[in-house]
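Note sheet for the following structure.
Every protein chain of the complex appears in place save one, which is left out.
Note that the chains take the letters A, B and C in the order they are written out, and that residue 1 is the start of every chain.
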Amino acid sequence: MPHDSMIHSNQPSAADSPFDVADEVDEAALAAVMRHVPLGAGVLAGAAVALLVLGYLLSYLLVFIPRGTVG
Amino acid sequence: MSERQPEMHERRILGTELLWAFGVGVLIAATLSMIVFTALTMGINPPSNVERVDPKMLHLSGEFAEHNLGTSVAADGSVTARVIATQFMFVPRCIAVPQGRPVTLRFAAPDVIHGILITGTNVNTMVVPGFVAQVHTQFTRSGDLLMPCHEYCGLGHSEMWATVQVLPEGAFQPDREGRVSCAQR
Amino acid sequence: MSDPRISDPHVLDQPWRIWASIVVIGILLFGVALGVLIIPVVQGRSAGIDMYTAICRALGILPGSPAQPQPATVSPPTPVSKVVWTPEVLQILARGNTERGRAKVLEVCVACHGEQGVSVVPDYPNLNGQSGAAIYKQLHDYRTGSRANPLMTGIANALEEPTIADVAAYYAGQPKRNPNPASLGELPEAIVRLVELGDPNRNIPPCAACHRPGSGGPIETPILSEQGRDYLAQQLRMYASGERRNDVYARMRVIAAKLTPGEIDGLSRYYSAGFR
Partner (left out) sequence: MRNVERLCLAHFWVAFAAFLVASLLGAWQMWVRSPLGANIGTPSQYFLSVTAHGVAMAYVLTTFFIMGFGYFVAVTALARPLPGKAWAWGAFWLAIAGVVMAVVTILTGQASVLFTFYPPLTASPWFYIGLVLVVIGSWVWCVLMLVAMQAWKRENPGRPVPLAMFATVANAVMWLWTTVGVAVELLFQVIPAAFGLIQTIDVGLARTLFSWTLHAIVYFWLIPAYIAFYTMVPRAAGGRLYSDTLGRLTFILFLVYSLPVGMHHLLMDPEHGNGTKFIQVLLTAFVSVPTLLTIFTITASLEIAGRLRGGRGLFGWIAALPWERPMVLATGLSFVMLGFGGFGGLINMGYGMNAMVHNTSWVTAHFHLIFGGSVVIMYFAIAYEIWPRLTGHEYPSLKALRLQLWLWFIGMMVMTVPWHWLGLQGQWRRVANFNYADPIIAGWGPWVIVSLAGGLVLLASSLLFIGNLFALHRSAAIAVARPLYALAVHPPQRVPAALNGFGLWNVLVLVLMLVAYGWPIAQFAIEPSPAAIVHRVQ
């Protein structure tokens, strides 16, 4: 393999449609997992974001407000 | 795979994303409501006193001349502390304030940008030359607090701090001119 | 473009343009309404501030917070120094003419401060290579009485403003002598630390933070390198006692009062030896 074609030759463009460039993903398997996705992701990301907002509210109520109002 | 299936999939995916985005919207609304609620009911704002003052003339006359600095109690009982932030010290270096009473802190800088915070409180403001920085607050606990300069103001920045002495009601005694200084310890 | 699935993107685009604009601008207007109308007006009502003032305060047109009354100001006092660093003053300084300055120096200053700015008596300050702003500030303070000295008050009063600038420019241009660390003898580490690091424990900033040329400190800060030892020690003691008080905002009075006699002596030796 010539060195100077490294970037190009084996590089599918993301613009290419799946009809042109395949990845290792099997369409049938993908269709099967898409029945569950994104339940796990929704729960995980939802829980993480909820914790974030909970932390924010607790900081507001337990640290910020007791330290005295400013304006 | 039929022609229409991907379209439907894509629509389902976008529907899910929209649902998530809706959840995000609710969270943003909740946090903003908190901010607006405290602003409306407790008057909480960031210090935003847009009051111009010439940094070059501060020392000549007016409230930020050397003799007028420090804490004073007006005839109506309101407490105002006036402080200069300059390279590399605060004037005065110790500020006496009463516990549990509204206090107005006013700062000005004759030279470069400074900033202050008072440890353990929400008192925090930039001191920008050209403007009077002002914080309205109440100190809830008595004791000595640290008031450092928290913005880079030059090579002596690290040694620039003052003490805030929060005095209980009985110990906060103005003299005949209404001035209060720190107790010597 | 023969593929029928690829429709005209601009047709697809129309709802995007409309909805994106509505959402983005709607959020913006909501923010404006809350920030400069509802919040200040409600806050102003509970603080007894009228609607117009509250909105103007929220916009920064009037000073103060819409949630708090503004404090009253206090009476004018006597300033410790009347020097004001305006662009005009800095212009005058920058226009100082060294030739005219030299003539005036030979006429008046030379007897004490020397032609090259090296003083003839240890009590008088060296002026060679001193910052022009520092010389200007002190002469001006003598004129206005902010700094008092039986000799200098009279001399300064006889000088015009542009002449002060000429003299300052002349002495500022006189060369420093070569620093001669050998003359220092034993250099105590504590003094070097005070110059470089200050003393955090006593709230003393490093001397170098202002007095080293190019440190970005106050404009009028004098350069101390090669200043006479006796003069420096004397001035520090005068600041400490409050006898000299033309330092704006007591910057030097406060620091000098914290220094021990040993430190005053050590610092004077440090700078007189030519260290920066």
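Just so it is clear, a residue touches a chain if its C-beta (ideal position, glycine included) is under 8 Å from a C-beta of that chain, and two chains touch if they have at least 3 such contacts.
These numbers come from a predicted model, not from an experiment.
> For the chain that is not shown, enumerate the shown chains it touches in the whole assembly.
Hidden chain, whole complex, touched shown chains: A, B, C.
> Per the definition of touch given earlier, which of B:A74, B:M126 or B:A171 contacts the omitted chain?
That would be B:M126, which touches the missing chain.
> Which subunit B residues touch the hidden chain?
6, 9-10, 13-14, 17, 20-21, 24, 27-28, 31-32, 35, 38-39, 44-56, 87, 111-113, 115, 117-120, 122-134, 145-146, 148-158
> To test your reading of the contact rule: which positions on subunit A touch the chain that is missing from view?
Against the missing chain, subunit A presents residues 1, 3-18, 21, 23-25, 29-30, 33-34, 36-45, 48-49, 51-53, 55-56, 59-60, 63-64, 67, 69-71.
> Using the document's contact rule, name the residues of subunit C that touch the chain not shown here.
Subunit C touches the chain not shown through residues 1, 3, 5-7, 9-10, 12-13, 16-17, 20-21, 24-25, 27-28, 30-32, 34-36, 39-40, 55, 57-61, 65-66, 85-87, 90-91, 193, 196-198, 200-201, 203, 206, 208-209, 212, 214-219.
Keep this in mind: only the chains that are shown with their structure count from here on.
> Chain pair with the most contact pairs?
Highest contact count among chain pairs: B-C.
> So what's the Cα centroid distance for subunit A and subunit C, whole Å?
Roughly 51 Å, centre to centre.
> Would you kindly tell me how far, in whole Å, the mean C-alpha position of subunit C lies from that of subunit B?
24
> Of all the residues in subunit B, which ones touch at least 2 other chains?
Residues 43-45, 47, 136 of subunit B each touch two or more of the other chains.
> Taking each residue of subunit A in turn, which ones touch at least two of the other chains?
Within subunit A, residues 71 contact more than one other chain.
> Spell out the residues on subunit C that touch subunit B in their complex, using ranges where they run on.
For this pair, the touching residues of subunit C are 34, 38-39, 42-43, 46-47, 57-58, 60-69, 71-82, 84-86, 198-200, 203-206, 208-210, 215-218, 248-251, 254-255.
> For the complex, give me every residue of subunit B touching subunit C.
Residues of subunit B touching subunit C: 36, 39-40, 43-45, 47-52, 56-57, 59-63, 65-68, 72, 74, 78, 80, 82, 84, 86-89, 91, 93, 104, 106, 110-112, 132, 134, 136, 154-156, 158-161.
> If you look only at subunit A, which of its residues touch subunit B in the complex?
Its residues touching subunit B are 27, 34, 38, 42, 45-46, 49, 53, 56-57, 60, 64-71.
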